[in-house]
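Other chains dropped; remaining ones untouched in position.
When the chains are written out, they are named A and B in that same order, and each has its own residue count from 1.
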Amino acid sequence: MDYTVRYYGQIAELVDSNEEFIFSEADTIQKFIKDLIQIHPILKGKTFQVAQNNQIKREGALIRKAVIDLLPQFSGG
Amino acid sequence: MNKKKVIKNIFIKGPITSDFIAKSIESHKTKKTIGAHELFLGQVRSDNIKGKEVVAIDFTAQEKMANKICHDIKESIFDNFPIYCMHIYHSLGKIKAGDVCVFIFVSGPHRSDIYGILKLVLNEIKKKASIFGKEIFNDESHQWKVNNNYD
């Protein structure tokens, strides 16, 4: 599967990109994060959350064709 | 005043001007059952961190998620307090020290109906809204803003 991955805040800075298309066989969040860290080893040990369809997902199945958002710690306000 | 079905866009490109705030206040004059307003304004503070001075904060966001969260925060306030109106605004982009980047506005019939709500709402926004602040120093270096419980 080709996933559209969007990066925010410090994560975008670390991978030096706001958006990428990543091919991954992963069908769960956990597996996808593993693949992602192989592509971007700099993300190892970093704190971030994954969202799909504008909902934070901590575990479970990836939604096919839905954009994946990688969100570092919130610091608005 | 409380259009629960519409998710409003809280984001404003650039600083929240005093003119914008004035217009927001002005628009409540026709709502004659209101007796009390409270406004919170977050201003970019020129902190001094290890000898370097913060000159701006550059805000980005996952806007859809942040808008939905702010909508939910408002809903929960309307469900729990007898208020009439609530508005939340947050800046995007590089906001200079001295400029306003957050504006929360709550209105109700009596003063006792609105006390404490600004604090509650701001805490929720800081914790739950997908907004990211980058503190920019006077030497053009930066650090990523980290929220805490008092700032």
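Methods note: contacts are C-beta pairs under 8 Å (C-beta built on N, C-alpha and C of every residue); 3 or more make two chains touch, one makes a residue touch a chain.
Values in this document were obtained by computation on a predicted structure and should not be read as measured data.
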Copies per chain type across the entire complex: A x2, B x2
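In the analysis below, only the chains that are shown with their structure count from here on.
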Chain centre separation in whole Å, for chain B relative to chain A (CA means): 27
Chain B-touching residues of chain A, taken from the complex the two chains share: 6, 8-10, 12-13, 51, 54-56, 69, 71-77
In the complex with chain A, residue positions of chain B that touch it: 42, 59-62, 64-66, 68, 90, 102, 122, 125-134, 144-147
